[in-house]
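Missing here: one protein chain of the complex. Every other protein chain is in place.
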Amino acid sequence: MSMSQPPAQSERDSVSPPRVFDTTSKLVAFVIGVLAIVAGVGAGMFNPFLSNSASSQGILIDALFSVLLGIATSIFVIVQGFLLYSIVRFSREPDDETDGMAFRGHTGLEIVWTAVPAAIVVFLAVFSYQVLAEIEQPRPDELIVEVTAQQYAWSFFYPDLDLTSTELHMPLDRQVLLRMRSKDVIHAFWVPQFRIKRDVMPDRLTEARITGTEIGTYPIVCAELCGVGHSYMRSQAVVQSAADFLSWQQGLIGAKTRGAGAKPADPMAAGRQLFTQGGCNACHALADAGAAGQLGPKLDGIGTTAATRVLGQSAEAYIRTSIVKPNDTIVPGYQPVMPQDYGQRLPPRNVDTLVQYLLGQK
Amino acid sequence: MSEATPAVEHIGSEHVDNRKLGMWIFLASEVMLFSSLIAGFINMKARSPAGASDVLNVPLTAVNTFILIMSSTTVVMALAAIQDGDRKRLRNYLLATLLLGGMFFSIQMYEYRHLLGEGFTPWGSLFGAGFYTVTGFHGLHVLIGLGLCLALIVQAIQGKITAGEHMRVEVFGLYWHFVDVVWIVLFTIIYLLP
Partner (left out) sequence: MTETVSGGLIRHGGRKVSDYLVFNTDHKVIGIQYLVVSFAFFIFGGLLAEAMRSHLLTPNNPILGGEVYNEMFTIHGTVMIFLWIIPAFTGLANYVVPLMLGANDMAFPKLNALSFWLLIPGAALLLLSFFIGGAGSGWTAYAPLSLQTSNGQTLWAISLQFIGFSTIFSGLNFLVTIFNMRAPGMTLTRMPLMAWAIAATSIIQILGTPVLSGALFMLILNRVLGTNFFAASAGGDPLMWQNLFWFYSHPAVYIMVLPAFGIISEVIPVFARKPIFGYRLIAVSSMAIAIAGFLVWAHHMFTSGMDPLLRVPFMITSMVIAIPTGVKIFSWLATIWGGKLRFTTSNLFALAFISMFVIGGLSGIFLASVPIDIHVQDTYFVVAHLHYVLFGGSVMAMFAGLYYWYPKITGRLLDEGWGKVHFWMTFIGFNITFLPMHVLGLEGMPRRVSSYAPEFQPLNIVATLGSFLLATGTLPFMVNSIVSLWRGKVAGANPWRALGLEWTLPSPPPIHNFPTPPTVDSDPYGYGEPKARQRLAAPSAPGGN
């Protein structure tokens, strides 16, 4: 690609003198370049986005993001800088109907702006690959959790502990290996603070590895459109100290084995806890449990209204049926989307506790 | 005036007739359509138990493949005929193409009926889903080709195709050869490969 012949002298006089390469332009180009570097480094170092991550994977991903943010900011400043400067400096003088300089190309420049992006791309690809390998690295002593996703709830089974929960509990600084499967459509497991997301498929196992590095409770969000309840398909990931993790385990074991034993000390508190832990709050609103779910019928006052729902069915029977065979009666205006297998998933004692709890909501 | 005048064609140095170029491009899109369906078939077969294809009649289909290949030969002969200006041979070879193509289609229909009778259905198995979909689309393309062939025969009889203007025969030939080639690929993948 060669530069076109510049117009002959006599013709050049009738065109206004070229301002393309004068000192001011060169200075401005230099300033834009410096600004780009400063802005880029600044953006990379003081990245205001991404609140503190809570996983070892997140730390690496955030670092990669910061670097990329810096590079993108530099490029942004260069492009917008030249654009704005051109708009200001190369605006047509009023009444100037002549053309600009017939400058068609410059091989050197074209090589530079092909080669430099190519080099940046190589760097980013290599860096990204390294981060990818690191964040998916298996560790010895991983805690395996089998995740089941269904429309519209999450369930977590710990095979080594033989425990099921509706929340993901993780001991601090210990890598968790999630083995995930869906019962129906594609869902996606995502904890923004962990920066880890993986689709959950119905026909194969998918895996994700997370090491929680900050104690806290973080939302689990479904990130693949899965139907009418997609927005409400939530749970929590709880990163705990080893001691707290142990007591949580024991609490679950206790709840499981309480079986046909004494009634819980405070049935309302136990019921409320089950309501939240079991994920009922994802779809139902119940002020007593601080629940604001929208997908299913509101349960405030259900203790009273249950008796009036189905002719001949007692309040208790109605509530019990609604939990274990939800499609027997669909409240008008709502969709038949409640999971059908709570009867199998929940120990009978827990169903009883829930029924009593809800009967108490007058 | 409601119709634009015919577009002026400008002679370039390597100029391919609009209609022929158009058909080549159309066939490129058809290649992609069949690639999509063949990918579906291959995937379904991979997820099927071994021996899923035992129900198919390979010898009969091999003969049928030969019949379709013959029909491509008759199209070549038809084109050669009209290039020589022989309208009668053009008509006869087109008729032969129609006949052979019709035989292919009928034998395929017979095979479908037999398979369905044996309980091999599109909804009954993944292999069935893939098989009927990809061969069904091919059959549809054969049917369309037979319709085009019939139209050409009528035009040949009416004297609308001459030594000077016979691009439509060449373009039809391209389409028909494509249908033939797709079948050879399908026959190989579905019937011959394990």
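All chains are identified by letter, namely A and B, in their written order; residue positions are counted from 1 within each chain.
Going forward, contacts are C-beta pairs under 8 Å (C-beta built on N, C-alpha and C of every residue); 3 or more make two chains touch, one makes a residue touch a chain.
Predicted, not measured: the structure shown is a model, and the values here were computed from it.
> Which listed residue (A:102, A:144 or A:268) would be found touching the missing chain in the intact complex?
A:102
> Among A:64, A:144 or A:161, which one is in touch with the chain left out?
A:64
> Among A:190, A:245, A:275 or A:318, which residue is in touch with the absent chain?
Checking the options A:190, A:245, A:275 or A:318, the one contacting the hidden chain is A:190.
> To test your reading of the contact rule: which positions on chain A touch the chain that is missing from view?
1, 4, 7-8, 11, 15-16, 18-20, 25, 49-51, 58, 60-61, 64-65, 68, 72, 75-76, 79-80, 82-83, 86-87, 90-93, 96-106, 109-110, 113-114, 117-118, 121, 124-125, 128-129, 131-132, 135-136, 184-186, 188, 190, 192-193, 195-199, 201-204, 206, 219, 221-232, 292, 294-295, 335
> For chain B, enumerate the residues touching the unshown chain of the complex.
Counting over the whole complex, chain B touches the hidden chain at residues 1-10, 12, 15-16, 18, 21-22, 25-26, 28-30, 32-37, 39-40, 43-44, 47, 122-123, 126, 128-130, 132-133, 137.
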